[in-house]
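Just one protein chain is left out here, and the rest sit where they should.
On to chain A.
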């Protein structure tokens, strides 16, 4: 009855909001959906509390042991590739925090391949939430704050010990470095996930760029062969995660002799990579054909 009375005034379908407003609502809706899925996974994780505590500690300790290995190295030497331990801690902390943040926000993107293989990917396509959001929040693992906090601790320790004369501007520069770094790793995660539409079993390749890349970025560039340094600067620009900005913070020359303004390009590189990865994801999603089983 109520519908009939309102009849002439309520047009069906309802009037569409202006395009821009619709987009904004779409983005907000996507964020809200991400939040809801994440909250669900956090609740479900808490069902096995012992496991949660152990994995969070494990996550903290896993990257901690990585750094313990560096400290063991420095019990035998004073400098590695010309860098002191606090300077390496700065590099290590920056990349570890960035990777940790990206891993926390969309760490289970490597499950796309498995979902394609077992057919559960189709379920994601029929839900009224962007697929990328669902995949990013899939099995959200709160334990990953372990890695982020360990990275931040080492970063702070390195920042104090590396002899940088800190100013507010430099602190802001360091914060931007960490966030842009996280965005760069996020782009690699998304690109890697998109790649799995073509090759469902090749999920491990992206670890070479994320975990492998991060392991490389923990050490000063002088340690590596020049071609390798070029590769992570120009081909997969991971060098913008911490090397290029951190060399400026530490007042050191970069081995490739790039012009000074390049040091500030981190956010732009991150944005470009995110756009590229997003595009790749779209193409992958368009081309997706269900296994049909």
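Basically, a residue touches a chain if its C-beta (ideal position, glycine included) is under 8 Å from a C-beta of that chain, and two chains touch if they have at least 3 such contacts; residues count from 1.
FYI, contacts and distances are computed from a predicted model.
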Can you tell which of "Spermidine synthase", "Rod shape-determining protein MreD", "Glutamyl-tRNA(Gln) amidotransferase subunit A" or "ABC transporter permease" UniProt lists for the chain that's not drawn?
-> "ABC transporter permease"
Could you tell me which of A:34, A:121, A:140 or A:219 touches the chain that is not displayed?
-> A:219
Which is it among A:26, A:81, A:119 or A:251 that touches the chain not included here?
-> A:81
Contact with the hidden chain, among A:52, A:157, A:173 or A:288, goes to A:52
Considering the complete complex, of A:123, A:207 or A:287, the missing chain is touched by A:207
Missing-partner contacts on chain A, residue numbers = 48, 50-55, 57-59, 61-62, 65-66, 68-69, 72-73, 75-77, 79-81, 199-205, 207-208, 212, 215-216, 219, 222-225, 228
